[in-house]
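The other protein chains are all here in position, but one chain of the complex has been omitted.
Note that the chains are named A and B in the order they appear, and that numbering of residues resets to 1 at the start of each chain.
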Amino acid sequence: MVATFEPKTDYKVVGTRPIRHDGYDKVTGRAIYGGDMKLPGLIWGVCVRSPHAHAKIKSIDTSAAEAMDGVFAVITRDDMPKAESKLVDLGEGNINFKWASNKLMADTKVLYKGHPVAAIAAVDRYTAEEAARLVVVEYDVLPSVTNVVDALKDDAPILLDDLVGDDLGEDVTNTNMAAHVRHEFGDVEGAMSSAAHTIEREYNMQMVHQGYIEPHNATATWDEEDRIKVWTSTQGAFPARTQIAGILQVDVSRVKVTPLEIGGGFGGKIPVYFEPLAALLSKKSGRPVKMVMERTAIFETTGPTPGARMIIKLGADADGKLTAATADIWFEAGANPGAFIGPAAMCVYAPYEIANTRIDGWDVLVNKPKVAPYRAPGSPQVAFAMESTIDELCENAGWDSMKFRVDNASKEGTRRGDGVLFSKIGMEEVLEAAQQSAHWTSPIGDAPEGKKRGRGIANGYWFNIGLKSSANLSVNADGTVQLTEGSTDIGGSRVAMAMHVAEVLGLTAHDVRPTVGDTESVGYTDVTGGSRTTYATGYACWIAANNLVEVLKDRVAVLWDINKDDVDFNDGVFSSKAEAEKTIGFKELAGKLDDLGGPANSTGSVDLESAGDGFGMHIADVEIDIATGKTDIIRYTAIQDVGTAIHPSYVEGQLQGGSVQGIGWALNEEYFMTDTGTMANSSFLDYRMPTSLDLPLIETVLVEVPNPLHPYGVRGVGETPICPPIPAIANAIQDAIGTRLYNTPMNAGSILEALK
Amino acid sequence: MTTNSPSKVHVTTTINGQEHELLVPGYMSLLDTLRELIGLTGTKEGCLDGNCGACTVTVDGRIVDSCLVLGAEVNGKTVETIEGMATPEGLHPLQQAFLEEAALQCGICTPGFLVAAKGLLDNEPSPTEGRIRHWLAGNLCRCTGYDKIVRAVQKASS
Partner (left out) sequence: MHPFAYVAPSTVAEAVAVLNEHGDRARPLAGGTDLLVKARANVWELDAVVDIKNIPELMTISVNGDGLSMGAGVPCYQVYDNSEVAAQYPGIIDGVSIIGGIQIQSRAGLGGNLCNAAPSGDGIPSLIAYSAIAKIASVNGTREVAVEDFCTGPSRTVLEAGELLVSIDVPKPAANSGAAYTRFIPRNEMDIAVAGVGVFVQLDASGQNFVSGRIALASVGPTPILASAAGDSLAGKPVNDETIAAAASLAKDAATPITDMRGTIDQRKQLVEVLTGRMIKQAVERARG
């Protein structure tokens, strides 16, 4: 039985904008991020990396590196424990430890440029890097594939010889196709053939990276008792612990992970990269070892999001109702399986009610780094394809694309592309808010000489997840409350956790002091990702706070010598049901706890199956210099159903940040591959993320359709915002120049081509 | 001067108003000098090639990417980092504005932005939005989309 909640309106703390508790440390430089970690005797670790995209390792000679002054330890694949080829549920997706281990240190083959083949710990970074250059590796270079089309050709070089692909339940060997799944409902062929309007289009997208500014890092010690301590910037200390223990083949109880502050993740810091290597180097050297990743290696060897090939076909009746849809989706997995075709299938049709649907998704290996989640993984890709096709269908049929989206909008009971039925969702409310928005109701204005302007809209969706979270509370004598919760804080979440507790207890946000716990100080908590943190961990905090009220009611009962059932609690005040004038406030009670039974503590935990879906629509105005193809975003608005905004500033921030990542993805970002299968632009110089000069202010409209699955109505908000921007910009470009682009990035060169 | 083997350089420099006397390897960046030699980790590493601004500090009043300055080069110069921005009396108005406007999410770019923005407001107390964006284009943020950062700088300006 899943608990449901009625929406409230009389919040005291929820909906306000307190200064975040960790803010002072962060604006003064005091906050300790992973790369700032220091320990006595600390030495530095680096990886030796493959220069080739695909090669057999013939030999590794580390002798010169080992002999170098200042080098403490060198490890290779011989030092890596033999991890099991076993799938473990990490919460957001499974992990196979054999592949995860292979990603950190290549076994017999290197599968992408930068794939580590050895690691070195030395007295400092400069020495370690020089020592790395002394390691001699002999390779047998193999042909490589870097896109889904080439990877599926009959003569394609095979990445994993032992891969058994699953093609709709049939085993396939000698392949780069890890999986082919299908979801089908209704009579697609029949509906498509009788549709008054049909359209079929193909889209191709290059791989892109999350682009967090903070490099991956890890500091580790492996002690005499075979206990491993790790300090790292991670999106989840517990999932990191599971991965580290699995790769190192030790029990999870041997590993303690302390999450330090984290400088961005967006999904990319869910997998571990350095933690097990730093631990092994520590074991071999007897010293604490720190590793910080170079930016080139971050691009080349961590987890970007899949590049994609997608074919969308839509059918609609003469009255503008969608009747049929098919999607063929090929995603790049990188060097191991797991390309997010499941989430893509969940998202592709989500904003629309369509009776007859089919989705075919292929998970394809290529000689690129193994992909990791990037903010709604799979959804921005399918949104580009679907929302562009919707607009083109409308253009061809002479329909208004906003009205079309309204007429075909999903609602409670609509079936998603993978078969799940929506509960209470906010798609219609979002469309209404978009039409009322200042942006939509303002003219776009005239373009200056030589330029053209266009406006585009697009929907976006992410399902959001629930999973497990834990929280502990304890009361201080001064009436403040200590909160320890398990969600690492990437974007200001700890203040929202504190606000949940404050709302229940009738305290101010600043009277609740939140701490992000390590794996030995708080209960199991899944990743900070999946747009789950405010929803699930907030829920756990709410439970802990309500449990604390019960504990305190016991103490009040002792204080007044009455039954616990006679104690009431409202707005921070305990009272006797029998004698209404008998009251005691939270702070006053806190001061008396020593005489009423001692410390008052509580816990709360959740394991949530479902979460509240997040729908959004964005409006983009572009201005294009038709002589150069340069596209500027001149106005941008993100409208989204956020359930309930606990701290509106940070909800706005999620909408703005996701929008700008989508804008960068749409216009300029890509993995530009050479013909030897390597990334040519692996630096922030040529991997072009938007700067402050590339953008206007990002307007936000927070639509609040409370989620019945959360006590305060919270829906996940973080991921949906990256889904609409790419198609909104594609639709705006079409509006401006009358030509549609079907590939990303939609950069100046491709616009010039389109204008010819 | 002989250059037969890399030697350390004797550097006397003032950092956040405090004089430091250091022996710095000739090849060590100012960023590493601050973070590893002195222990001031508020200045962050993001790319090590001058494209993200996370390592921004001020040298003799000018904002620079400290990853592309050698520690040896600040001999006789004045360096200001994020750690010197607040005083015992309180936060700099920019720091206060960043907190109030929620101009940080993960916060890793924040020290760089604050030092860079201070470099602007120290010379131009009332910049336009366009001037703010132009000045800060050398600082990358991936979390905020820059909106609240720009608003915070506007709030802190006169």
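Keep in mind that, in the parts below, a residue touches a chain if its C-beta (ideal position, glycine included) is under 8 Å from a C-beta of that chain, and two chains touch if they have at least 3 such contacts.
Being a predicted model, the structure only gives us computed values, none of them experimental.
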item	value
Absent-chain contact - pick from B:34, B:64, B:85 or B:121	B:64
Touch residues of chain B, complete complex, unshown partner	1, 3, 5-7, 9, 25-27, 29, 48-51, 53, 56, 59, 62-65, 67-70, 72-73, 75, 116, 119, 134-135, 137-139
Absent-chain interface as seen on chain A, which is shown	126, 129-130, 133, 627-630, 632, 667-668, 672, 680-681, 685-686, 688, 690-691, 693-694, 747-749, 752-753
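Keep this in mind: only the chains that are shown with their structure count from here on.
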item	value
Whole-Å separation of chain centres (CA-atom averages), chain A against chain B	29
Sites on chain A touched by chain B in the complex	17, 19-20, 22-24, 26-33, 35-36, 38, 124-126, 210-215, 261-266, 292, 294-295, 490-492, 647, 649-650, 652-653, 656-657, 659-661, 683-685, 689-695, 697-698
Chain A-touching residues of chain B, taken from the complex the two chains share	25, 27-28, 32, 35-36, 39-49, 51-52, 54, 81-83, 85-86, 91, 95, 98-102, 104-111, 114, 129, 132-134, 136-151
